[in-house]
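There's a structure below that I have some questions on.
Only a single protein chain was left out; the remaining protein chains are all shown in position.
Labels A and B are assigned to the chains in the order they are written; within every chain, residues are numbered from 1.
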Amino acid sequence: MAVTEAPASSVLAVDETAPAPARKWLRSLAIGLPAGLLVLIFGACFVLPLVAPIPKPTGGDVLSSSLPPFSPGHLLGTDPNGNDIFSRILYGGRSSLIVAISVNLLGLALGGSLGALSAHFGGAVDTIIMRVLDVFIAFPSLVLTLAVAQSLGPSQRNTIFALAFFSIPAFARISRAATLRLREQPFMVAAKLSGTSTWRILVRHIAPNIGPQLMTFAMLGMGIIMIIEGALSFLGLGIPPPAPSWGNMIAQGQLSLSATPLLVVWPSLALFLTVIGFNQLGEALRARWSGR
Amino acid sequence: MLGSPSLRLVGKRLLMAVPIVLGVSILTFWVLNLIPGNAAQQLLGPEASPDQIQQLEEEMGLNRPQVVRYLDWLGGAVHGDLGTSLVSRQPVTDELGPRLAVSGEVVGLAFLISLGLAIPVSLLAARWPNRMLDRISMVVSTTGLSVANYVFALLLVLLFAVQLAWFPAIGYTPLSESVTGNLRSLALPAIAIAFPLFCFYTRFLRSDLVDQMQGEDYIMTARAKGIGPWQVLLRHAFRNSAFGLITIVGLNLSTLIGATVIIEQIFALPGIGQMLLQAINTRDFIVVQACVIVFAIITVLANLLADLLYAVLDPRIRYGSN
Partner (left out) sequence: MSDTLLQVEDLRVRFDQRGRRVYAVNGLSYRLRAGQMLAIVGESGSGKTVSSRALMGLLPPSATVTGSARIDGVELVGMPEPEMRRHRGADIAMIFQDPTRSLNPTMRIGAQITEAIRAHARVEKDAARARAMELLSLVRISDPQRRFYEYPHQLSGGMRQRVMIAIALASDPKLLIADEATTALDVTTQAQIMDLLGELRSRLGTAIILISHDLGLAASYADDVIVMYAGRAVEYAPTRTLFAKMRMPYTRALLDAIPRLERQSHARLPITPGQPPDLTALPPGCAFEPRCARATPQCRTSRPPFAQHEVGHWWACWNPCKDGEPV
């Protein structure tokens, strides 16, 4: 049965990897849709407050507190402190996204190179690095982050550090595994034999090859980080109020869940859309890159 | 009939687990000592004089070097003494037991619910791939994995506690008080933890089953025998997926522990997650340290157990491959 065989087995010109037009279209939709959603979200969080008359997210007026949605000047209404909810969503998203991006960049840069180096050198270095990573990975991630966040004190920068504690080991693992797989490739062997410097091998051969995998992981990682960052803020250990974040907005809304559920719904929806955007983009990229 | 390959594996894995747990304890100790303004200050409040602080520090042994304090702590921990709470002045170990029981019950229920639903749903989906149920289960599980568990928990509260009033929104009824009351108080938290797991297991199991049904030669052999489709699915495909599932369940436990912290907070359950959070907020780092170590040990043991179960169940490892 052809399905069980490697593509090379069917000599006939049924190129199963070449997508028919319909499929190609679907595939680009699978990437385009979440990518478009993310562009919208990024635009709304980073650009909209600059160009549109969006009220400040903090320092609201008690007189205009708890206004319903579609009140004049307040698209989603205001919270019990009189702050504009829409504005808090945008600014909160901004800080959540900054945290998630920073954490992933840190993980990508530090964890990615750590893993690649570890796999590249092998031997004792590799063993030691892997043992240390095992320790981090044995840690329930949220618990570790909670402890770190608490000892450093709640702030955006500290949230980033706390979360980086476990994004770095995670990236290192992926990058190590990917590099190990590369090591056997002929071009790697050739590069080594021809005396190419380690640095050059890393930059010219390893990085471009493990890049796609790490990028996919980073996309999925964005979703995870957004959720954990929300959890930290939800528990009061992330971005401290009154500065908005989706997590602390949800926590605040929880206090009056039965009376004004919308306070929880809006930031939850924003979080959900962002996370599903990253997750779907990650999945689509993975499908594309593994399909080759 | 346990052959020696399994036993050797057990030994090796256990040996590897020890340094990991040690590493975790060192790491926690180090991280917790980064706290600016130490525990004595915290306990005495901002008005305390430097003398008072110093006195308490000496009393608690906080002025000794970190290494000494760590070794001291480790000595106790090895004997099951995880220290005395700075706040309640009670031995931490005493409080851990009942707390662990509550968390364990929630997590156990969550596993039951998630696997109890994921397995039949995946089997039905794989029996008729790309049909209605398969499509729905894929959409639900894909979407579900993008929902934060605290959001899902609040939705549950809103719907089942606030609107329908089927379950209490918060609180815990001990099993000894009332069995139904206990189950009712744990229903929402267990579902909140179970839902993402359900999504995860369904996605894994469904695609593993479908891949086998469409791609594996031994499935073709089974079908060629003339046995029915359910038998092929259950005896051949599911049997093989089960091994992967066990590993995944084991690995999940560490994520789950993170989930208990937040879920116990939302539903005000007196579990170990709540204990940890309270300790973090009161800077009771002895308790924090204890909770984190317990979490780490559970994680390491769960992974170990998953490996071992796999080794015991999978004949390819049990009898040493080739």
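Throughout what follows, a residue touches a chain if its C-beta (ideal position, glycine included) is under 8 Å from a C-beta of that chain, and two chains touch if they have at least 3 such contacts.
Fair warning: this is a prediction, and the values are worked out from it, not measured in the lab.
Novice: Per the definition of touch given earlier, which of B:Gln52, B:Asn240 or B:Thr282 contacts the omitted chain?
Specialist: Considering the complete complex, B:Asn240 is the one touching the chain left out.
Novice: Footprint of the hidden chain on chain B, which residues?
Specialist: Within chain B, the residues touching the omitted chain are 214, 216-218, 220-228, 235-236, 239-240, 243, 314-316, 319, 321-322.
Heads up, the rule we're going with is that only the chains that are shown with their structure count from here on.
Novice: Determine the centre-to-centre distance between chain A and chain B, using the mean Cα coordinates as centres, and give it in whole Å.
Specialist: 23
Novice: Using the touch definition up top, name the residues of chain B that touch chain A in the complex.
Specialist: Residues in contact with chain A: 16, 19-21, 23-24, 27-28, 31-36, 142-143, 145-148, 150-151, 154-155, 157-158, 162, 214-217, 220, 254-255, 257-259, 261-262, 265-266, 276-277, 280-281, 283, 288, 291-292, 295-296, 299-300, 303.
Novice: In their complex, what parts of chain A are in touch with chain B?
Specialist: On the chain A side, the touching residues are 1, 3-4, 131-132, 134-136, 138-144, 146-148, 150-153, 223, 227, 230-231, 234-237, 250, 254, 257-258, 261, 264, 268, 271-272, 275-276, 279-280.
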